[in-house]
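Notes for the one structure printed next.
This view holds just a subset of the chains, kept in their places.
Residue numbering begins at 1 within each chain, and the chains themselves are lettered A, B, C and D in the order written.
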Amino acid sequence: MEYNKAISDLAVGDTVEGYYVLRAAQIKTSSSGRPFLAAVLADRSGAIDAKAWDYAGPVGAANEGQIVKLRGTVGEFRGALQLTIDRIRVRGANDVVDLSALVPVAPMDPDAALAAVTRLVASIADDDYRAVCTAMLARHEAAFRSIPAAKTVHHGFIGGLLMHTANMLRTADFLAGLYADTVDRSLLLAGTLLHDFAKESEFTFSSLGLVTDYSVKGELLGHLVMGAQEVAEVAAASGVPEEKSVLLQHMILSHHGDPAFGAAVRPMCAESELLSLIDQIDSRMEIYREALADLPAGKFSQKIFALDKKIYSHE
Amino acid sequence: MEYNKAISDLAVGDTVEGYYVLRAAQIKTSSSGRPFLAAVLADRSGAIDAKAWDYAGPVGAANEGQIVKLRGTVGEFRGALQLTIDRIRVRGANDVVDLSALVPVAPMDPDAALAAVTRLVASIADDDYRAVCTAMLARHEAAFRSIPAAKTVHHGFIGGLLMHTANMLRTADFLAGLYADTVDRSLLLAGTLLHDFAKESEFTFSSLGLVTDYSVKGELLGHLVMGAQEVAEVAAASGVPEEKSVLLQHMILSHHGDPAFGAAVRPMCAESELLSLIDQIDSRMEIYREALADLPAGKFSQKIFALDKKIYSHE
Amino acid sequence: MEYNKAISDLAVGDTVEGYYVLRAAQIKTSSSGRPFLAAVLADRSGAIDAKAWDYAGPVGAANEGQIVKLRGTVGEFRGALQLTIDRIRVRGANDVVDLSALVPVAPMDPDAALAAVTRLVASIADDDYRAVCTAMLARHEAAFRSIPAAKTVHHGFIGGLLMHTANMLRTADFLAGLYADTVDRSLLLAGTLLHDFAKESEFTFSSLGLVTDYSVKGELLGHLVMGAQEVAEVAAASGVPEEKSVLLQHMILSHHGDPAFGAAVRPMCAESELLSLIDQIDSRMEIYREALADLPAGKFSQKIFALDKKIYSHE
Amino acid sequence: MEYNKAISDLAVGDTVEGYYVLRAAQIKTSSSGRPFLAAVLADRSGAIDAKAWDYAGPVGAANEGQIVKLRGTVGEFRGALQLTIDRIRVRGANDVVDLSALVPVAPMDPDAALAAVTRLVASIADDDYRAVCTAMLARHEAAFRSIPAAKTVHHGFIGGLLMHTANMLRTADFLAGLYADTVDRSLLLAGTLLHDFAKESEFTFSSLGLVTDYSVKGELLGHLVMGAQEVAEVAAASGVPEEKSVLLQHMILSHHGDPAFGAAVRPMCAESELLSLIDQIDSRMEIYREALADLPAGKFSQKIFALDKKIYSHE
């Protein structure tokens, strides 16, 4: 028996033991009047229906989203695999679990990425912009290390926002050099760092850290307006001159490029124009990366919703 | 000689004396090497070119936008009227001037309008929404009495914002009654009052109070975001619960209805949906009122830019 | 046993007796060769599958859409409730049935609403417009009292058109007062009354009065063109001057505001501009009213097709 | 001296005598206090400014749009040609004038074109459709022979509507044969004949027969709705079954193809789909014909407003 076997590798007859995510759980009553647990178990590789017969608890609906330890056997029901659970309990405080096997995690070292971000922030020449960045990083560091950048479109995994921001900062740094006579490097890097911080309050998250939905505030205001508002407060508290605060807010408010894509205002300076293009580059390259991972060479994908088109995997 | 004769009534040969706006002014040198003042004078009814020969000051470019007192004679140059100025000076501190003859003014009594607004605000049942409204009215009262709501599109005259808001509040009050089971009257009236306050900082104004242009902040952030930000601050300072603050901000951010028309987010509750329609009604009725004023019955107007169409004046 | 129990309240084991709508019905043959009735029964609260075993008629496909009286028992089949019918017959001429329990009905008193409409029509000052309104009301009164304003989008219930028109007339009356110097009250009220009368021939209706589909004429011409055509005839028959007839037709042809939303021409006078906005207000407020009825406070709805967005139910 | 010399051929020093259109005329007073006539004269080839010195009438503003006989000499003023008039009078009842030299006329024989149209109408197999066509032709024959199909876009000349309709009928006849199993030839030809008849009341015309503007009715209702309305009346008067009348109205209401291009409804049957394409073909080929007439081979035109692009004249 393989411990913690990936769900996508399970086959009829397998005995299973290990930690999985309890995505859904309900205590039901069978036609013979007996209680049973109807559950969906998941790991990073997929999901499987599961039943614990003659089971009335304690694991149940209240534990949805938590990690459970279980033992069971794989069978088949109406043409699909089904796991019959023998034993199940909620993960204890001392259980050591490899989270990266259970939820998708960014393919990078978060410490290194955060260090790189911090170094780039420290390299911002303008004292005011650097002060706002430092203060914002301090306020958001914990979430910034771990939250996804989206539910599913791109970077929808643990560490997604950090990976997205770190990539964008590297590109911003490069382009600030290439277009040094047109672009203020300090403003560009500051805007890039700050542009998505408010995703922390735009979304709600599962206990495992994935995005579950938009928050009420997120739907009614949007992360652009929320982000600009926090930066305005932090800039005021740091004694930053108003024009600089307004420029930082403008960077955030316009980073979706066009009102049709959610921008509250259109980019009107070289740095905000560039930020919206850098954001597009990193978003789209990540969509390609994720889609190409499952696509054989020489084939077209299905239509990808976020791109509104198919893509091609060349040799 | 008619004192303060309206510019649109001037004819060749008239002697002119009175107060006018110095819309443009420049000291130039004639082909014979003599200095002269080339000016444009304006009142509410129109504008006229003017020259003061052999004149080197003190009135000049620095006085543009101010009110001057002058005396002169109307002649003709290349088919257009031209005023030859005999005497000109800037309006003194003691000169009594009828401002409404010089700049366009809302066709209403501002005291009565403000009183009506105040009464409606006082009638807001929800203590939190009323507190925010009262605080915002207190902060903005002076400007709210006098500023236009736009440069030219509609309500582009002294008192325009007050007239626009007062009309909208009356309609909001009526519709809150008609749709009482769907709409929260307190939220609708509060959002209506607050929706355009930030126009005070979105625009720059001439010394006579008309809109001259957008401010830097106005262009880069827009009055929706600025307005939501101030309301967030005021609500926090007043101890208003966050959900109510978010709803007020949402009302302001969405009152243009659609991102294509400048909304930062789309309306998502009955009150914000209604606010954007009430705003459309009052804006368009004012555009019609202004356009129909100059249009004979039975005729179509020229294409009106803000409506992207011609309109018809029926009998 | 609860008589006429609402379908949404039924549970396994209930005995049922009462009047329901026979939404679908077919006589089939079981695998054992016996005839049975497979039906769907509905009331205002929902629908349920039903079977009458060993039953060959007389109730069958020919009675679809009619009201039946039945007695039966609620069971379960493949996870869904199913009603086993013991007795069933078509509603007789003397059966007293509470229609409002079976089909959705406007939440208003139709007599009061019609009286309010009639009073407002009587208040139209212009003799010509009032004459057309009076003649049209007389031609359409029966249908106007009862037909829905749509199949599903909004006001899709008995009395929907009357409720929609009555609400709009109240708003038109209010706005005609607020914008009295720009708007001709007589024209606005007349256009409001007349704008949707042709829905009577644009749709086909079930025997219970609900919209089943578009008529051929409704699809090929649309209720705007049909409505304008009838008003042209009635106006001509009443000796109304042509300009007034043309203005009334224009009100009807343009009341969808924009060709993209079905307007045959764009509104070109203040009254038609206003009519299209009043129509939007009442349509959207009704969509909100219906959607909010099922939405708990603090939640967002699913995406609503007619609005192309989710809506929020605040506290 | 060349009698009735084309205006585009005039040169400084020419003596002119003949008939021209008095496009504009005004009696003015010179700086020396003498009356003179300031006029614009036009023929099919162009226009020229003209002056009659020391002239107070009788020809004046009241004669704008009429044909005058005059004698004069061509000079130059501020770099442009100017005609000094010696004698001028309004065309008398007995004066024989070649209208085709003064206003643009369709390049076809109107009698032959009308005969061809009449033959195709006579060939319509369906008695009902043919009856409506015959009745409509009889009602409109005089205008149909002569009015333009537009002000400027295409066919903006005397006989334009007849030329446009005759061409379209020929194409409709051909395509009805090619797609005989999909298309009802009678319906297609009838719709084609009728589609633009209402242009007669959509426009106002100068005394020489050219389109001067839209009529009030034309702006407020449009020729599609007006045309459908008249066909409905004529069909009813002829006892045509309602479905056929509705189909004819649908052909007219949908012939602009898409609401964005002015269609009141979208084409929903093969014949209306085809009619809208046949209309596009003839409109665009005429736009090309007119634009290519002035364009040397190997050159691109200026951007053509009605096509929103430049076109190319190949060898």
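In the analysis below, contacts are C-beta pairs under 8 Å (C-beta built on N, C-alpha and C of every residue); 3 or more make two chains touch, one makes a residue touch a chain.
Keep in mind that this is a model prediction, so the values were computed, not measured.
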Size of the entire homomeric complex in copies, 4 being in place: 6
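Note that in this section only the chains that are shown with their structure count from here on.
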Numbering shared by both copies at the chain D-chain C contact, with half separating same from different: same
Centre-to-centre distance between chain C and chain B (centres being mean Cα positions), rounded to whole Å: 44
Inter-centroid spacing, chain D versus chain C (mean Cα positions, whole Å): 47
Junction residues of chain B, two or more chains touched: 243, 247, 268, 300, 310, 312
Topology of the chain contact graph, where touching chains are joined (line, ring, star, complete, other): other
Chains touching one another, given as label pairs in label order: A-B, A-C, B-C, B-D, C-D
Chain A to chain C touching residues, read off their complex: 214, 216, 219-220
Chain B-touching residues of chain C, taken from the complex the two chains share: 167, 170-171, 174-175, 178-179, 181-184, 187, 243, 247, 266, 268-270, 273-274, 277, 280-281, 284-285, 288-289, 292, 300, 309-315
Contacting residues of chain C [partner chain A, same complex]: 298, 300, 310, 312
